[in-house]
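A single protein chain has been omitted; all remaining protein chains appear in their positions.
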Amino acid sequence: MSGDHIGPAATLAAQVRHLEGLLEQRGLVDATELDRALEAFLSGSSPANGARLVARAWLDEEFRSRLLADATVALPELGLSMGGGLQEQRLKVVENTEDSHNVIVCTLCSCYPIALLGPSPTWYKSEAYRSRVVRDPRGVLREFGFVLGPAAAINVWDSSAESRYMVLPRRPAGSEDADEQSLAARVTRNGLIGVAPV
Amino acid sequence: MARINDVGGMQGFPPVAQEVDEPPFHADWEAHVFALNRALIGRGVYNLDEFRDAIERLPPQEYLASSYYEKWFRAITTLLAEKGVLTEEEMAGG
Partner (left out) sequence: MAERFGPGDRVQASRTDPPYHTRLPRYARGAIGTVMERQGRYPLPDRSARSLPAEPEPVYAVRFTARELFGAGDHTVTVDLWESYLRPAALEGNR
């Protein structure tokens, strides 16, 4: 939301503009390159991608098995990939069941499966989330309004290396007659991270 | 010397605050910082590990007080100075 810049934010915007000017002068960046970087990041990366994987897995048992066994290899079946980032990453999809619930974090920085979930939300990158979810995941889930039953054990996944994680939520009850598109529409970004049931 | 970014399990942080329908960038300068970083890494001015390292080396108080892309901006200017690409004076020129 660019608009009223006052105080430190205005200074920062000016500093960034100044730095960009210097780098352009030195031939280290050019405007086209910058636009392309943004375009690659924003377009095509969306939680709708992750949702499509989930819906397909809910409907197709064999696809689900392939996705859980080697998600990176299963992605192209839906025309998706983990590419577009700075480094080629592996994808690991972890499945929620009646007995176990998964939640994803990067405690050290902010690693996140951007290609499948789009840009990450600020809360995911916050010290509050990163510090607390490994220690009290049930409490953090409650803050998201998600009260997980005591029978379900929680597995927290800390993306500390080159693998990126995505949750395969449980298929909602009463969705037996839904088609693939409407199933996908029920999957939220928070569900793919594990802080919501779906 | 465990660094300030290594917060897993650390106590005292507040409840997680969600922003509804949050945009990827909250200001134009954030998008520019994002793109600059991609371009500089793409050109090999520094690598991703060096970038993370530079963020982690921010003084703890500054790290905790800075927004996400402010941290990025500080890390970029640190690396550009350390690598001799630009001087502090030039970058402060404003």
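The first chain written gets the first letter, and so on, giving A and B; residue counts start at 1 in each chain.
In the analysis below, a residue touches a chain if its C-beta (ideal position, glycine included) is under 8 Å from a C-beta of that chain, and two chains touch if they have at least 3 such contacts.
What you are looking at is a predicted structure, and each value in this text was computed from that prediction instead of being measured.
Engineer: Using the document's definition of touch, tell me which of A:F41, A:W58, A:Y124 or A:W157 contacts the absent chain.
Structural biologist: Of the listed residues, the one touching the omitted chain is A:W157.
Engineer: So which of B:Q18, B:N47 or B:S66 would be touching the chain we can't see?
Structural biologist: That would be B:N47, which touches the missing chain.
Engineer: With respect to the chain omitted from the figure, which of B:D28, B:E56 or B:E90 is a touching residue?
Structural biologist: B:E56
Engineer: What residues on chain B make contact with the chain left out of this view?
Structural biologist: Interface with the chain not displayed, on the chain B side: 1-2, 6, 8-9, 47, 49-50, 52-53, 56.
Engineer: In the complete complex, the non-displayed chain touches which residues of chain A?
Structural biologist: 90, 92, 107-108, 134-138, 153-163
One rule holds in what follows: only the chains that are shown with their structure count from here on.
Engineer: Whole-Å distance, chain A centre to chain B centre, using C-alpha means?
Structural biologist: Using C-alpha averages as centres, the distance is 20 Å.
Engineer: Can you list the chain A residues touching chain B in their complex?
Structural biologist: 1-2, 5, 9, 12-20, 22-23, 26, 28-29, 33-35, 37-38, 41-42, 86-87, 105, 107-110, 118-119, 121-123, 125-132, 134-135, 140, 143-144, 158
Engineer: What residues of chain B sit close enough to touch chain A in their complex?
Structural biologist: Against chain A, the touching part of chain B is residues 5-11, 13-19, 22-24, 26-29, 31-36, 38-43, 45, 48, 52, 55, 64, 68, 70, 73, 76-77, 80, 85-86, 90-91, 93-94.
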